[in-house]
Structure formats: structure tokens, C-alpha cells
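The complex appears here minus one protein chain, its other protein chains still in place.
Then we have chain A:
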Amino acid sequence: MINFLLFPIIVPFFVAMVLLFFPSKVKAQRTITMLALVINLVISLRLIHLVHTKGIQVVTLGSWDAPFGISMVSDMFSALLVTSTSIIALFVVWTSMFSVGIEREKHFYYPGILFLLTGVNGAFTTGDIFNMFVFFEVLLMASYLLIVLGGEKKQLRESIKYILVNVTSSALFVITVGYLYAVVGTLNMADISQKIAQVNQPGILTVIAVLFLVVFGFKSAIFPLFFWLPKSYAAPPIPVLALFGALLTKVGVYAIIRTYTLFFIHDTAFTHELLMILSIITIVFGLIGALAYFDVKQIIIYNIIIAVGVILFGASIMNETAMEGAIFYLLHDILLKGALFLLIGVLIHVTGTTNLRKMGGVLSTHPVLAWSYLIAAFGLVGIPPLSGFIGKLLIVKGAIEGDELILSLVILLSSLGVLLSVIRIFIHAFWGEAPQEVMYKKDAHYRALLVPAVIITAITVFYGVGAEVLMPYVTQATSTLMNPLEYIQAVLGGA
């Protein structure tokens, strides 16, 4: 089955098309979407197994030879990301059934999510830089739909900003690919890497590397380019926010890691130094935001920015330990951000507000929610048995090996800031006395929302406790990233 690695892209795409035929039959839409996502998850787990036992999977579309057709490449890094994507999508759709409302569901909500999934999985799997642009557009178009669907005033305002920023950065993406094509004359990523190695990365390619950093920095919200994210992400309903927060910025992070480990590896003194500095400033600014707000949504949204900084810092060091840590942290962050947003969604449903000052004493009425939140929060900070620990440990260890002692201290101190920001939610919302005039809801709706949120929190706990089981997969992903020759040989053959 040479086409197997394409199935995580084709299945959601195909199902989304089928769902276009009967938008108002909400029950059928829900059932088919859930079924498709379960199938998708099974397929992506099989894909991990396939890549683990048989090495990097490649198929070049249309039976053309490698640099001329579009290559789709599934190495361990992309297979792991595709699987995390499938898990998150499954839980987001599960929650959506109870919380986005019939009106939204009737207007192509589920096809929107499935098209978004097509784009994300495609961007993780493609081996062609222009095809990556196309998949970016696929996921962005779907995200435009999801951010504006419902037509509330806030959504309309924020979607204008979101679309403007993304149209600009997409135009810049095309220009950058144009420059790169003018220099190396190819679009296949393995071939680009080989051509760059032949010319030994002259100055113009370093310029292109920085342009790529700007383009993907817009998508992944790194330091000077994150300004659009906090307000835009607060506009759509919670399940959409969970999907965006868990996936969209990570596609940008993936693209940065891919280009900076495959293309621009001959003059790392400038490019990777720049990436390192920017990611540290990203962490600092994210921390300032996370500590400044008394709004639960904003606190978690700024934590997305912090995590992007931590992952990119790990990737910029360019040694095996730190790269392993970055991959661990990236996967952890996809799952955990999904879990945190879903839990916050339950909290907002219960209290009816996002303002921390108006909450209090939820622990005594909703203990399951409270303890799940505490576990997720500790996981985010990286307290040992939980999921964030091993990633950050490896990043810090790699940073010390790479003689970046002071910067690794920044990472450790940032954990304290993250702890403060998320534990503030716990203290203000869960401890203390409830304000007198509020009656907290504890209905069937609350339980329906709680179940997926708790299950995904449990998955993040298993992710942390079972790090030993995951280690060989992450090691394999790292070895492909650190030795681009493996990737080139898999795509182009023995050349």
C-alpha cells in the first residue's frame, strides 16, 4: 500500500465533501464526523508503526520521478504530529456537539473542521515547499470560516484582523518561495536541501532563511509577529479556540523546524542565533501577557506564545538532546493546550464569565473539574511525572551542552512564571468563596462537556508517565531531523 501515508489527508477531505451535501442534518453530520476522526486516528497510529518499522515513507504523486512530481514524505516527526492532530480533532468535535450550537452546526461547521484537518495534516506531510504553501492556504481558509462562523460582532471584528495578517504573510510566503526558486531552481524540499549544500549557502540564501522565519513567524506567533494572536483567538467559541490553540501555531513551528534543519544548516551562526534570540524574547513577552490578564482565555492564549518560544529555543540549539526535547515539548503542547482550553471552556460554562475576579469557590461544587485543571496546569509547568517535564528537561540539558547556560536559566525561570499564571486561575476561580449572587450550573450539559476534557487530560498524563515508551519514536524523529541526508536519500533515492 504505497499510498498509505496520504490517508490522513484524504479521509478528512473526502468526508468533508460528503458532508457538504446535507448541511442541515445535524445528527448525521456529527456521527459521520466522529466516525471519520476515529478512523483517522487508527490510520495515523498505523502510520507511526509503519514509519517505525520500515523507515521514512515517500510517495511522489502521479508516478513522476522525485524532484519533478510532488513528493509526500512521512518521517517520524510528521507521523507523530499527524497523530496528535487526529487526537485533538477527535476531542474538539466531541466537545463541539454540546457547545457550539445547532445554528453553527447547520452552516458547515463540521466540513470546516475537516478541511482544516486536511490542511494541517497536508502541511505536516508534504515534501514540496509550494505544496506546503497550498496546504497552509487550505487550513487558513478553513480557519477563516471557523473564526467568523456565528457572525457575532466580536468575531467579525477579529476575523478582519486575522484575515489581513494571514493574507499579508501568505503573500510574503509566495514571494519568499519565488526568491528561493530563483536561486536553487527547484521546489522539492529534499532537492532544495541538496542544491543549497552544493552552493554552500551564500548570503542570498541566508536572507531567504530570515524571510522564511518572518513568514512562519507570522503563522506561529513569535516575538515581533504575535500581535494578532491574543485578540483573534479569543473571538471564536471554545472548541474552535482549542483547535486553533493546539494546532495552527504548531504548523508554523513545524515549518520553521523543517526548513531550519533541512535547508539552512550551513551558516547557522547567524540564522539559528537569530531564532534563539527571538524565541527567548517571545517567552518573555508571552509571560508578561500571561501574568497581566485577569481573563482566563487570555491567560491560556498567552501561554501558547510562551510554548512556541520554548519549542523554537530547543530547536535553535541544534544538538540531539535539545531537538529531542523540542519534539517532546511540541507534542506535549499540542495535547495539553487542547486539554487546557477544553477545561477552561467547562469553567466558563459553569461560571458564565471569563473574568477571574467574578469567580470563586468552584472547587467545592465541581471537584472533578478543579482537580483535572490542577493536573493539566501542573503538566503545563512541567512538574515531574507529568507531560511537560521531560521535554523541558531535555531542552535545558541540550542548552547546557550547547553552552547556553544563561538562556537555559531563562527557560527554567519562565516555568515559574507559567506556574504563577496558571495557578492564579486555580486560586481565584477554584479556591475561596463563591460570590453571593452567582449560582453555579451543575447540569447534564456540564457533565457532557467535562467528559472529553477529563479524558484528554488523562491522555496528557499518560504521555508524561509513558515517556519511556515514546522515547524510541522521538529519537527516530530526531535522528531524521539532525541528519538531513536520511531525508534526502529517502526522497531522491541513493543520490
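Definition applied: a contact is a pair of C-beta atoms (placed from the backbone, for glycine too) under 8 Å apart; a residue touches a chain by one contact, two chains touch by 3 or more; residues count from 1.
Just so we're on the same page, contacts and distances are computed from a predicted model.
Chemist: Since a chain is absent, check the UniProt entry for it and pick the matching name: "Light-independent protochlorophyllide reductase subunit N", "Cytochrome d ubiquinol oxidase subunit II", "Na(+)/H(+) antiporter subunit B" or "Protocatechuate 3,4-dioxygenase beta subunit".
Modeler: "Na(+)/H(+) antiporter subunit B"
Chemist: Tell me which of A:L20, A:V167 or A:A458 is the one touching the absent chain.
Modeler: Of the listed residues, the one touching the omitted chain is A:L20.
Chemist: Which parts of chain A face the unshown chain closely enough to count as touching?
Modeler: 1-3, 6, 10, 13-14, 17-18, 20-21, 23, 59-63, 69, 72
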